[in-house]
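In this view, the complex is presented without one of its protein chains, the others remaining in place.
Right, chain A next:
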Amino acid sequence: MDPFALKTLNAERRARRAAILVTDMGDGRDRVVKEGDVVAGDLGEAISRAFRTGLSGTAEAEGRQFFLNVHLPQPRLVVVGAVHISQALAPMAKIAGFPLEIIDPRTAFASDDRFPDVTLHAEWPEDVLKHCPLDRYAALAAVTHDPKIDDFALKAALDAECFYVGALGSRKTHAKRVERLLGMGATPTQIESINAPIGIDIGAANPAEIAVAVLAQVIAAFRSRGLGAKAKSEAA
């Protein structure tokens, strides 16, 4: 491995950006391809596919064999609202491999007592997201029901192209939320990407069951990430 390639790759990984180390298995030469770099031909197609699926593997192109080692950032789950659902979601997300953090400016809710061993920000989303911005490998679930707290975070998540955006509330609540988000400049396509009512439909009847439904939806979104975009580009 080329020392420069290793340094470049680690720099991308440290910065939470996706990258692929492409090794020519014939002569052992390697290079780092960053997400968004243009690579022509069959190799370029294999590289785009690898970024979408996150799966490493070999690829044949131009009569040569390449190994593509995909490094995607660890997905993280940001929950707005230190509520009952979040108390159930925190341990479940940890087990499923999604580091979780909770944002809620209401200190009575966001207390260490209610959330032991959880990264907790008892601040407004505006302030937290300034220091710790959302990205395409983040999922955001807004569960406070309070527009003052949820709306900014939802708009920020849509603009950051988070792989999952979910919002708690009935269809009626969501209809009002859509009006507000449109007023904040969200596009209809962005609005459509919000999962609301939140969670897959398993007839969840209590906070813990809603947490299961939300986590399942987050996992589904992560595993199918990019497949929607692929279907769209093929249809076009």
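By our rule, a contact is a pair of C-beta atoms (placed from the backbone, for glycine too) under 8 Å apart; a residue touches a chain by one contact, two chains touch by 3 or more; residues count from 1.
By our rule, contacts and distances are computed from a predicted model.
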| item | value |
| --- | --- |
| Chain not present in the shown complex, as UniProt names it (candidates "3-oxoacyl-ACP reductase", "Peptide/nickel transport system substrate-binding protein", "Xanthine/CO dehydrogenase XdhC/CoxF family maturation factor" or "Branched-chain amino acid ABC transporter permease") | "Xanthine/CO dehydrogenase XdhC/CoxF family maturation factor" |
| Absent-chain contact - pick from A:R13, A:R52 or A:R114 | A:R13 |
| Residue of A:G44, A:P73, A:P91 or A:P197 touching the missing chain in the full complex | A:P73 |
| Touching residues on chain A - with respect to the absent chain | 1-3, 6-7, 9-10, 13-16, 23, 25, 28, 55-58, 67, 69-70, 73-74 |
